[in-house]
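Below you'll find the structure I mean.
Of the protein chains in this complex, all but one are displayed in their positions.
After this line comes subunit A, so read on.
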Amino acid sequence: MQLQYFLILAAALFCIGIFGLITSRNAVRVLMSIELMLNAVNLNLMAFSNFLDSLEVKGQVFTTFVIAIAAAEAAVGLAIVLAIYRNRDTVDMEQFNLLKW
């Protein structure tokens, strides 16, 4: 029952992240929601690594990779937000229609 508990917790965190990703209008908050979703995936991987694969801890290896990728994503994403803010003078997601149509 322990594994299911952690998986449901990760699913709840993932759904909160999706909700924030779609509904938030501040661009920095969108990046924070993406971090929440990556953390939910990490929690899934760690639960699998502990309960199903406790000798070869491959889930922890994957989690380390995901943490590294998430750090790179946060750096590049915040740089993009900063560049858009310099150009458009706002962080409102509704006014970022540069690549829309």
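One rule holds in what follows: a contact is a pair of C-beta atoms (placed from the backbone, for glycine too) under 8 Å apart; a residue touches a chain by one contact, two chains touch by 3 or more; residues count from 1.
By definition in this document, contacts and distances are computed from a predicted model.
Chemist: The chain that is not shown, which UniProt protein name from "NADH-quinone oxidoreductase subunit J", "Sulfur carrier protein ThiS", "Phenylacetate-CoA oxygenase subunit PaaC" or "CobW/HypB/UreG nucleotide-binding domain-containing protein" does it carry?
Modeler: "NADH-quinone oxidoreductase subunit J"
Chemist: Which residues does subunit A use to touch the chain missing from this display?
Modeler: 3-9, 11-20, 22-29, 31-33, 35-36, 39, 42-43, 46-47, 49-58, 60-61, 63-65, 67-76, 78-83, 85-92, 94-95
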